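Okay, here's the structure, questions in a sec.
For this depiction, one protein chain was excluded, whereas all remaining protein chains were kept in their positions.
The first chain written gets the first letter, and so on, giving A and B; residue counts start at 1 in each chain.
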Amino acid sequence: MADERPVLELRGITKQFPGVLANDHVDFDLRRGEVHALLGENGAGKSTLMNILYGLYQPDEGQILVKGEPVRFHSPKDAINRGIGMVHQHFMLIPVMTVAENIVLANEPTRAGLLLDTNAADRRVRELSRSFNFAIDPEARVEEITVGQQQRVEILKALYRHADILILDEPTAVLTPQESNELFEILRTLTREGMSVIFITHKLNEVLEIADRITVVRRGKRIDTVDRQGATEEGLARMMVGREVLLRVEKPVSDPGDPVLTVDDLHVFDDRGLEAVRGVSIEVRGGEIVGIAGVDGNGQTELIDAITGLRKAASGRVAIGGRNVTGATPSRILDSGLGHIPEDRQRRGLVLEFSLAENVALHDYDKAPGSRWGWLFPRQLIRRARELLTQFDVRGGGPQTRASALSGGNQQKVVLAREIGREPSVLIAAQPTRGLDVGAIEFVHRRLVEARANGKGVLLVSLELDEIISLSDRTLVLYEGEIVAQHGPDVTEDQLGIEMTGAGSKEAAA
Amino acid sequence: MSGLSGEPPDMTGQTPEVSEPTPESKVPSVAARLALWQRSGGVITPILTALIAFLIGGLVVFATTGKNPLNTYKAIFKGTGLSWLSPVSIHWHLFYPAGIHWTGWDTTSPTALNLQQTLIVVTPLILTGLAVAFAFRCGLFNIGGNGQYTVGALVAVQFGVWFAGLPGPLHVIVAMVAATLAGAVWGGIAGFLKAATGAHEVITTIMLNWIALWVGSYLVGFNGPLQDPRAISAPVTRPIADSAHLHVFWGNPLLQGLHVGFFIAIAMLFVYWILLNRTTLGYEVRAVGFNAEAARYGGISVGRNFFLAMAISGAFAGLAGSIDILGWEFNLDLTVVQTVQVGFIGIAVALLGRNSAIGIFFSALLFGALLTGTSTRNLDPSVFQPELAGNLTRIIQGLVVLFVGADLLIIYLWQARKKLRLQQRKAAEQP
Partner (left out) sequence: MSVRVQPLQRGAWTRASAPSTIGMIGIGLGLVTLFLALPPVKVRTAPLPVAIGILAVAAGIWAFTRGEHRLGGGAVVSGVAGIGIALIVLQANAARLEGVFVWSALIAATLRYATPLTFAAIGGMFSERSGVVNIGLEGMMLMGAYFGAYGADVTGSWVGGLFIGLISGALLALVHAIFTITLRADQIVTGTAINFLALGVTGYLYNQHYGNNGTPENLPAVPDVNLKFLSHIPPQGLGNFLYNSIGQLNLMVWLSLLLLPVSYVALFKTPIGLRIRSVGEHPKAADTVGIPVYRTRYAAVTLSGALAALGGVFLSIGFVNSFTENMTAGRGFIALAALIFGGWRPFGAFAAALLFGFSSALAARLPDLSASDTAAWPLLFQTLPYVLTLIAVAGVIGRSIPPAAIGRPYVKQ
């Protein structure tokens, strides 16, 4: 258990970005040997605070004390020298290099003072990895190992640099529940050895499982710091969001109609020529939401790409509303009654430099009344957009505003307006709430449930298990390109978690 | 390699940090601040860009020859004939005009002749500027304007020699259409390769330039199939038939008066605008240029648009080649094939004109004037050597592209700033 003397103290940290007060006099302290969770929503200022602590940003005001000594970090190097290590949410690893190269980077062992000593690097990494029971091959390329292992490489990077304070930024976002448990085990080992851990997250259950103390931030301000003993999910959620949160989505019992999307024994190869989807069969019927659960990179992207025509399937069949669309062009598939909310709204969902009217027209610009014989009628596009933007409550701009000027939540509403507004028979939603705040998440969920009530079939692909569980009428588990399990509406997170690692029973999906 | 249009992915990519903006305090230097200020003025930015380029060019003149750059520029300006547009000439004495002379619009004055020259040079520059700009709007960098122009000129000259019996307007149209198509094919090759194999258009268009140069040299050079058999000592094609000449509407046709090709180029500016903003093709091209990935998800074929955009770009450049042949050159000379540079200047024209129709017109005017003003014929060698001035033009052109390239960043920063302001407003709205 932790002793009371703080190894790290942040006092009154303030950071102003143009237009946003990201941190407003935040206090924070870390005791030796504890796990201190920093809890808050997306955009609450957690990452800014940690980036300041790691020397990536300079604070406008406030003080950082390491082991009682005031310090100023001008770059990560300063932070590293003070024993601070950080595991970023998006790993700071170079995929094409080996584990050892990644770990020793910038502190390389050399031969003759000039040449890279690869053997020494491998040896040291192997020793380090063994002493913490990590089982990592130093010679493996980072792109060839699992995400869980990559995270351990990140931790090793910090340990190699003699860190005794470890910052973990949303470390479980990419892990299965089982991998998360392994990570927690590692953290317990590390704290027993005297390391101190800052654990950034927005997930309440994790906080209660691993943290000794919890600091909640909201809109750049520290709300409170509490001990784990006595803290409850509801209480933390209220502090985090500032109001009562609806943890469940209300929806009537499903009444599925005819199949609107049928996928039959689909095989798809990924960019590297590996078989990413291996014989997947799915049926989505009108009026139901089918969720696909799985760890990122198990074939979700390739599956969606193949259904939407963005990628050629090696074999198999896709039908929309009974019509075979296998091998058709994306635009024909969209026309045959498919709506697609892509994974990444800024990269794939929107043309940020286009006006909202032009974005709303992204599939239907070549159809009357928006255009005829190749001539475009901008006024018609604007008229159509005005209707939809009102319907979907898009705020922050009109039809002629550029999409880049909207907030993330409103951008996603524009995508929803386009995809649902076309009245498709089946809607594919890929991670539709990624990076959104609670209000926007609720909006998206409501609209998906509404689409279901209107008789549309929805195929929901998400990495968030609670989203899958609360929305789906049926849930399929995708593991290494295969559907390994199928469930009704009352599945538990644990059950899915086990199956997502391929450990569950294999059964064919209907 | 990155296209031009995309914003730096680090900044817009879907990462949680996006909601936490880049601190602007880190934005570098005086240059950036100056540029931010420029951007607020819209049209001021390109003007400042050009001024800075001329300023540095002037320093080069001064540093290397010790001559007063102002005098040099004045001499260049005199050669452009642009002063003809003003009916009065004003002599300044300190701060008040000491004398105003009514010069009127004498269409036979040397100044008028110079202006005709300038506009003749401006004509192909508008078109090669469009050739670069259209590709830019699709996210492609067409530095193959030279090759596309050369191919157009070669085809135009041959079609001008053939079909000598055709009635005038028809002959002109046939030759122009053929040249335009040839340019489209030459540009289309690069577009096709980009679409089919991902070959970067910068490398392929440069290679196509050189291929066009050597094929052209073979065709019009000594003993080449297109060389004029009557002029065995000169590497030049036969002259085109009279029926293929473009009508000269201003000035003396024998002294290279201004031909109607100028209006064709102006018309193409409108075509360019309409194509981009009022057709579904233009919509697709812009969508692909701004965000190819989103366009693909929207059902737009990215490859098809790469091909079409390059073909249309090539068509503009090919048309430019034909207008020069049919308008005032009337035959094609080996040195023209080997030293043509309108395609390259088109890059500076498009960038300085910010890919807008009106901007391209004015920057074509600037570079056309610069070219005429520094030509051997129009620049007084006692003031400045034309050979040096020609290279000075290239330096200024390079500087313009350099600064405009940096200017793209400024635009981005400006947008980012606006985005931040918006976020601020939103943050203020939601308590």
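Quick notes
Simple rule for what comes next: a residue touches a chain if its C-beta (ideal position, glycine included) is under 8 Å from a C-beta of that chain, and two chains touch if they have at least 3 such contacts.
The structure presented is a predicted model; accordingly, all values stated were derived computationally and were not measured.
Within the full complex, the chain left out of the display contacts the shown chains A, B. Across the entire complex, the residue among A:Gly62, A:Gly235 or A:Gly297 in touch with the chain not shown is A:Gly297. Only one residue in the set B:Arg278, B:Arg304 or B:Arg394 touches the chain that does not appear here, and it is B:Arg394. Looking at A:Leu56, A:Val71, A:Val241 or A:Ala328, the residue that reaches the missing chain in the full complex is A:Leu56.
Of the candidate positions A:Leu21, A:Val147 or A:Val241, contact with the hidden chain is made by A:Val147.
Where subunit A meets the omitted chain, the residues involved are 51, 54, 56-57, 75-77, 80, 86, 88, 90-97, 101-102, 105-108, 110, 114-116, 142-144, 146-147, 150, 157, 161, 272-275, 295-298, 480. Remark: the residues of subunit B touching the chain excluded from display are 1-2, 4, 8-11, 22-23, 26, 28-29, 31-32, 60, 64-65, 141, 143, 193, 196-200, 202-204, 206-211, 214-215, 217-218, 221-225, 227, 344, 347-348, 351, 385, 387-388, 390-402, 404-409.
One rule holds for everything that comes next: only the chains that are shown with their structure count from here on.
Mean C-alpha position of subunit A lies 45 Å from that of subunit B. Residue ranges on subunit A touching subunit B, taken from their complex, read 15, 17-20, 22, 42-43, 45, 47-48, 57, 89-90, 170, 219, 308, 310, 329-335, 340, 342, 344-354, 358, 361-363, 365-366, 371, 374-376, 378, 396, 404-408, 434-435.
Chain contact summary for the complex, subunit B toward subunit A: residues 5, 7, 12-24, 277-284, 286-287, 290-291, 293-301, 415, 417-427.
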